[in-house]
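Not every chain of the complex is shown here; the ones you see sit where they belong.
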Amino acid sequence: MVQLGLVGLGKMGFNMRERLRAAGHDVVGYDRNPEVSDSESLADLVGKLAAPRVVWVMVPSGQPTRDTVAELGELLSEGDLVIDGGNSRYTDDKGNAEVLAKQGVGYLDCGVSGGVWGKENGYGLMVGGEREQVDRAMPIFDALRPEGPREEGFAHAGKVGAGHYAKMVHNGIEYGLMQAYAEGYELLEAADEVTDVAATFKAWTRGTVVRSWLLDLLVKALEEDKGLTGISGYVEDSGEGRWTVEEAIAHGVPAPVISAALFARFASRQEDSPAMKAVAALRNQFGGHAVHKAGPSSGHGTTA
Amino acid sequence: MVQLGLVGLGKMGFNMRERLRAAGHDVVGYDRNPEVSDSESLADLVGKLAAPRVVWVMVPSGQPTRDTVAELGELLSEGDLVIDGGNSRYTDDKGNAEVLAKQGVGYLDCGVSGGVWGKENGYGLMVGGEREQVDRAMPIFDALRPEGPREEGFAHAGKVGAGHYAKMVHNGIEYGLMQAYAEGYELLEAADEVTDVAATFKAWTRGTVVRSWLLDLLVKALEEDKGLTGISGYVEDSGEGRWTVEEAIAHGVPAPVISAALFARFASRQEDSPAMKAVAALRNQFGGHAVHKAGPSSGHGTTA
């Protein structure tokens, strides 16, 4: 049994607290929302932990995480440890580690995958940082990761930053996987041949080459809403897909699938595409092809 | 001066008749629309031509062209010549040639590029068929092609089918070119840096590496409608782009750019993307990410 502080009790942090407590650990949570928080402030949280302390940060990536780490740096003492379990860009990790190192506080970055199912199934974990810090936090990682051999749900991926780098690539791959299933889904729906698309996807869940957890989830979604009639094809992206393509560019690595998946999301959010307006304008210019006129009430307008 | 029949007096055929007549040729046109037609029927057209006859077919590709060629085969005589100047798939040409050969009628396929501007500028021509037939029709080709050296606006590309094959690839390239300009246009519009996008495109029309006729047309379109506000980003495709990708697949040739341009057109015509509905459903399943609900009044719906 170990004690730890947990900052950020949103969808992910809240579930992780549950799983850690179920494993017998002593978790003191802090969140701005007093209804879920175990402490009144970061300072209060730190005060409730016995040194040497471990504090897991699970807040939105970017400024919120950097600010939380910096504030913790001022509250914690030599020998304490901060673990950033959020979706930070790996380039933030070095700075976070340096800020804390000035106070003698250690730092690990931990990519966490598993979504809302992690509470029950366990989370896949990828960690970056020094070996001794990783060893020290191992009881926490063991509680969060799925049951089974440790190496199937946990990796010490490298030095500081490696955990978030691995998580970034994980999510980049995830974009590609989702888009592959999605294209297949659209084609099956568009063609007349397969009359029960949902049943076909379900039949792929055992034995086939494409079986996966994402496939299981798509089957579940189709069982809940055959035809996905209640869902709009509007898809956000949350950073890791963009960063993966940027890293691919930085390393001269071709990433046609991951970038195509990312661009499909961008396009999904456009009411009308400026690029395609330009193509339509060009066709009209050289061929006299009719354009669809833009109108106030419609994304696509009417044929001119 | 030569005499020829011209079947199909739509946007392209009408202009070509003008250009041919301006060059001094004797053109007898036929179109189902009596207002533009010079003859009452295909038979009437054939009857008005002196043997050996040349008939240029300029009707929609596919069944209409195949039907017209077959009908001409029955009306024409040994030694006559048919030229298909439409956008037929090259796979149609062999069949057309065979149908006509049974009557001793020759056949050429001619890819024609230039759009509505061809009447004034001349048309780029790519011809497939036997050398002697090509030579025989050369006065017609010379009248249709742009002024200047023959080889800069005309090619005898190969045997029957080669003209339409070349035109198909020409149009596949055209898809890629248009999409490249369009992506650049969208990015310039999206960013704040360049405050006069239309002026920037105009400044590219001389001296730069990207100068082209399509660029000139985009500049013209932007001068007519800065911001392209009156045009919807809904873009048709007319066959050659699809065929080009299919040929690339058949020959194991990577065609990432031409296919991306084609798929962008497909996507431009979707009110909502089934594929992206599947991606949104997956994100909702694993991460509890909110979906945009599909609604009756909107392509994208409202956040759930």
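So that you can tell them apart, the chains are marked A and B in the order they are listed, and the count of residues begins at 1 in each.
Going forward, a contact is a pair of C-beta atoms (placed from the backbone, for glycine too) under 8 Å apart; a residue touches a chain by one contact, two chains touch by 3 or more.
The structure presented is a predicted model; accordingly, all values stated were derived computationally and were not measured.
**Student:** Out of the whole homomeric complex, 2 chains are present here; how many copies are there altogether?
**Tutor:** Number of sequence copies in the full complex, not just those placed: 4.
Everything that follows uses one rule, which is that only the chains that are shown with their structure count from here on.
**Student:** Between subunit A and subunit B, tell me the centre distance in angstrom, where each centre is the average of that chain's C-alpha atoms.
**Tutor:** Each chain's C-alpha centroid was found; their separation is 45 Å.
**Student:** Tell me, which parts of subunit A touch subunit B in their complex?
**Tutor:** Those residues of subunit A that touch subunit B are 11, 115-117, 178-179, 181-183, 185-186, 189-190, 214, 217-218, 220-222, 225, 228-236, 256, 260, 264-265, 267-269, 271-289, 291-295, 298-301.
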